[in-house]
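What you see is the complex with one protein chain gone and the rest in place.
Labels run A, B and C following the written order; every chain starts at residue 1.
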Amino acid sequence: MAQNNVLEAVREALFEEMERDGTVVLLGEDVGARGGVFRATEGLQARFGPERVIDTPLAESGIVGVAIGAALNGLRPVAEVQFADFILPAMNQLISEAAKMRYRSNGAFGCPLTVRTPYGGGVHGALYHSQSIEALFCHIPGLMVVAPSTPYDAKGLLKAAIRDPDPVLFLEHKRTYRLIKGEVPEGDYVLPIGKAKVKREGTDLCVITYGLMVHYSLEAAEALAREGVSVEVLDLRTLLPLDKEAVLAASKKTGKVLIVHEDNLTGGLGGEVAALIAQDGFESLDAPVMRLAGPDVPAMGFAKTLEDAYLLSPEKIAAALRKLAAY
Amino acid sequence: MAQNNVLEAVREALFEEMERDGTVVLLGEDVGARGGVFRATEGLQARFGPERVIDTPLAESGIVGVAIGAALNGLRPVAEVQFADFILPAMNQLISEAAKMRYRSNGAFGCPLTVRTPYGGGVHGALYHSQSIEALFCHIPGLMVVAPSTPYDAKGLLKAAIRDPDPVLFLEHKRTYRLIKGEVPEGDYVLPIGKAKVKREGTDLCVITYGLMVHYSLEAAEALAREGVSVEVLDLRTLLPLDKEAVLAASKKTGKVLIVHEDNLTGGLGGEVAALIAQDGFESLDAPVMRLAGPDVPAMGFAKTLEDAYLLSPEKIAAALRKLAAY
Amino acid sequence: MSTQPQTLAQAPELPPADLLKMHYLMLLARRLDERMWLLNRQGKIAFVISCQGHEGAQVGTAWALRPGIDWVLPYYRDLALVLALKMTPREIMLGAFARAEDPSSGGRQMPSHYGSPRLKIVSGSSPVATKIPHAAGVALACKLRHEDAVTAVYFGEGSTSQGDFHEGLNFAAVQRLPVVFVCENNEWAISTPLSKEMAIERVAQRGSAYGIPGETVNGSDVVKVYQAMKQAVARARQGEGPTLLEVLTVRLTSHSSDDNQFSYRPKEELQTEQEHHEPLAAFARYLRQAGVLDTPKEQELEARVAAEVDDATAYAERAAPPAPESLLDHVYADAEPQQ
Partner (left out) sequence: MSTQPQTLAQAPELPPADLLKMHYLMLLARRLDERMWLLNRQGKIAFVISCQGHEGAQVGTAWALRPGIDWVLPYYRDLALVLALKMTPREIMLGAFARAEDPSSGGRQMPSHYGSPRLKIVSGSSPVATKIPHAAGVALACKLRHEDAVTAVYFGEGSTSQGDFHEGLNFAAVQRLPVVFVCENNEWAISTPLSKEMAIERVAQRGSAYGIPGETVNGSDVVKVYQAMKQAVARARQGEGPTLLEVLTVRLTSHSSDDNQFSYRPKEELQTEQEHHEPLAAFARYLRQAGVLDTPKEQELEARVAAEVDDATAYAERAAPPAPESLLDHVYADAEPQQ
């Protein structure tokens, strides 16, 4: 099997889906000759032509709005938002339109739209090229939010997103693009949206997380293993709908939960996960449900000192785990 | 003291602040001769002129964007978004601009902006005139989110919002506008942003809530009192920043917590409140932290059957309290 | 809007039967609309938003479209338009009464939020202008499949202030998509007059910002409206790209049943407008002059329309509301409906 990085896995999924299904079209800023600013769509316009890989004007609401219209009328559009931070002008289209289309038409119209966007920090992107935006969408019934952490998951889940009859926000952590490599089967496979994955089995504590933090948490778990503490790591993979069974199973098994995300703490997805456990997993808890997340500041700064101060690390996660283990 | 409803309290606060401070200006759709679609700004254009009460074009991003510019340059704008559902086109201005202005300029520029908007259901507003949008903003450091439940709080908190040097989203539950009456002192008083209020003392259980649900919860608490169960009711009043001390105090005092909101459950503010308690109030919990909220559907329907099915009621809250009491 | 007396265009290409059908549809829309206000005042339906004064713009443009073939994205004033596209009075009243059978939304949306996959009427929301980029997307799909369907999207002049208007027209212009952007300009956005919405006289002037033709036509001259729309549709179909078509209308009612327009609108303004731009009366006059309509025919039409309105009202009033549990249906495709 090929060793690919996340970027290559995304590109492969797009390529294969476009080959397979003539209704799949890409649209976004600079997705054509440039192949996107991260090169995720490189070569696709050359292969599929400018009618199916569309360089759009610089207008995110328009991009998503046009994609919604195309989705209503038989296409399977994959819209790229160049950086997740720039999805905000499209919030109205995503929340008022894409998410509510099926519901408001009593099932008559569907919106099989995928919106891909790179999110997250650690690439000196400063305040407006580093943000995590998932929490804003994990509150929106009618949407799905997917955030893979590995090349394998990225390919299988992106294919699932494109084939799904409902709108999916597909979040690609930009730090993982080139950093994270792994085996990716050539050819077609699809992973189910809505299923978390146990990345490491453990019995004393569990970490529930997603995205880049999966890798940092695995490193932290390794460190704790060396200290004799067994840590389970659950990768949510899909953020909406949450895999409640997997969350409650991990919590029940270990009795001590640490929820980790890069996004800032207050109002983040961790609150929902903690609330779920505090209500439905209460009886098996041996300790407070802990959250470790980015600080409550608008975003991470450009200076390396500020970026490092904002970001979590394997060390910070290990420290939180030690505290929890000692409870 | 005068008995006013919430609408009158809002209008009075606006009037008094405009009298007091010549830099306060209002802007929004139909805020002038029409006095806003709910008449919250009635009479203000006649009194203060079209230069200070500005009927804008139909463009929410523009309204908020212009207000931000005005706020940067010495004014205290109060922007009205006609219905909270229509704040979504302005998300980028609110999150990328208003919330981050001070932070990104390292404290050099401030943004003393207030955005008022009517939210919530129960007025046959259907999918797009009934939504609760607070959760989307309670995740945004740099913003404050205020949601009063009574005329007294509405007046005092709106004045605080207008005088605050940072951006405040001021949410007025439209069902409370005419329904909820109460004493409102004439003349100036200001209530602090960030402070919850115990609306009813109790010892067995507590309800943590805000907005219209405060009134429904008080009714439910009354019903439980008749059954010999003592329920405390905490009105959050400010949703960001949360009054953590008040939340933890209520939880500690009663050991059993029910969080109630009209907004749909998943990703709602209740998750954050529950997570706070599950982490910092864990040791005094006698039962799972329960949430009662709107169902996870895009919004409430127009048909009365659908609206009623969506909405919480004193009875539904009382039923949840009984279940929790029996735990 | 100019107050010059209008001269109605000649329409050799429209046979008398068509002209009469158009008149019938305008009348039907007017009478249905009036009945809804009555029902609202009786407390039977919770909300009305009117087409009154816009019927000429709507039926005139609709006549250049092929119902069920061309795609249409209407807005809340477009009752006469959707009737012309073959929605039935019963379907309209089912929406007004928020019944389970309402084909647009099953009673979920406010009245006048039309939708029908069968008729290629795209479900619309309440936030204005969001549908304008949708229209470009719908047309993009048609173009990709080399279909000759045209997409028409409707909106008020106030809604052209929204960013989505700009982004939608720009995208369609760059891609030369087969879309007609129809602006029904009644010079009011609720209480906001044209002069506070924009610093131009004619919305059509906005076409030049996108490199597309912008045209203005008087909405009480139904035949001219038809001709202008026909040209725009032909341009679209021939691959010459989008047109911005502005149709001047008059809002005869308050903005909606929740509004009272005389709190901000001078009565005389409305009267003047009414005299010069009331489309139903103007079209009837034209048809009489053309010898297509006479008093007996008109009485017959009124009777037929009244019966249809009665039937639709009675049918919808008796129809069942959506079941409470159905509020959980159709959040996602794979969620089984509960009933």
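In this section, contacts are C-beta pairs under 8 Å (C-beta built on N, C-alpha and C of every residue); 3 or more make two chains touch, one makes a residue touch a chain.
Predicted model only: the values in this text are computed from it and were never measured.
Q: Who does the absent chain touch among those shown?
A: Looking at the complete complex, the unshown chain comes into contact with A, B, C.
Q: Quick one: say which of C:Met198, C:Leu301 or C:Ala319 touches the chain that got left out.
A: C:Met198
Q: Would you mind spotting which of A:Val198, A:Ala225 or A:Leu306 touches the chain that isn't drawn?
A: A:Leu306
Q: Quick one: say which of C:Phe97, C:Tyr114, C:Phe165 or C:Tyr315 touches the chain that got left out.
A: C:Phe165
Q: Which of these touches the unseen chain: B:Asn5, B:Thr41, B:Gln93 or B:Ser251?
A: That would be B:Gln93, which touches the missing chain.
Q: Take the complete complex as the reference. Which residues in chain A touch the chain that isn't displayed?
A: Counting over the whole complex, chain A touches the hidden chain at residues 29-30, 32-35, 37, 55-59, 61-62, 85-86, 88-89, 124-129, 295-298, 300-306, 308-310.
Q: Considering the whole complex rather than only what is displayed, give the residues of chain C touching the chain that is not shown.
A: On the side of chain C, residues 161-167, 170, 173-174, 176, 195-200, 205-206, 208-212, 241 touch the unshown chain.
Q: Counting contacts across the full complex, list the positions on chain B that touch the omitted chain.
A: Contact residues on chain B toward the absent chain are 25, 51-52, 54, 56-57, 59, 61-62, 64-75, 77, 89, 92-93, 96-97, 100-110, 141-142, 144, 164-166.
The working rule: only the chains that are shown with their structure count from here on.
Q: Taking each chain's centre as the average of its Cα atoms, which is closest to the average over all protein Cα atoms shown?
A: Located nearest the centre of all protein C-alpha atoms is chain B.
Q: Just grab the chain with the largest centre-to-centre distance to chain C, centres being mean Cα coordinates.
A: Most remote chain from chain C, centroid-wise, comes out as A.
Q: Report the inter-chain centroid distance for chain A and chain C in whole angstrom, where each centroid is the mean of the CA atoms.
A: Chain A and chain C have C-alpha centres separated by 41 Å.
Q: Taking the mean of the CA coordinates per chain, how far is chain B from chain C in Å?
A: The computed centroid separation for chain B versus chain C comes out at 36 Å.
Q: Roughly how many whole angstrom separate the Cα centroids of chain A and chain B?
A: About 30 Å separates the centre of chain A from that of chain B.
Q: Would you mind listing the residues of chain A that make contact with two or more other chains?
A: Residues 61, 89, 92, 96, 100, 103-104, 141-142 of chain A touch two or more partner chains.
Q: For chain C, write out the residues touching at least two other chains, lowest number first.
A: Residues 105, 108-109, 125, 127, 163-164, 331 of chain C each touch two or more of the other chains.
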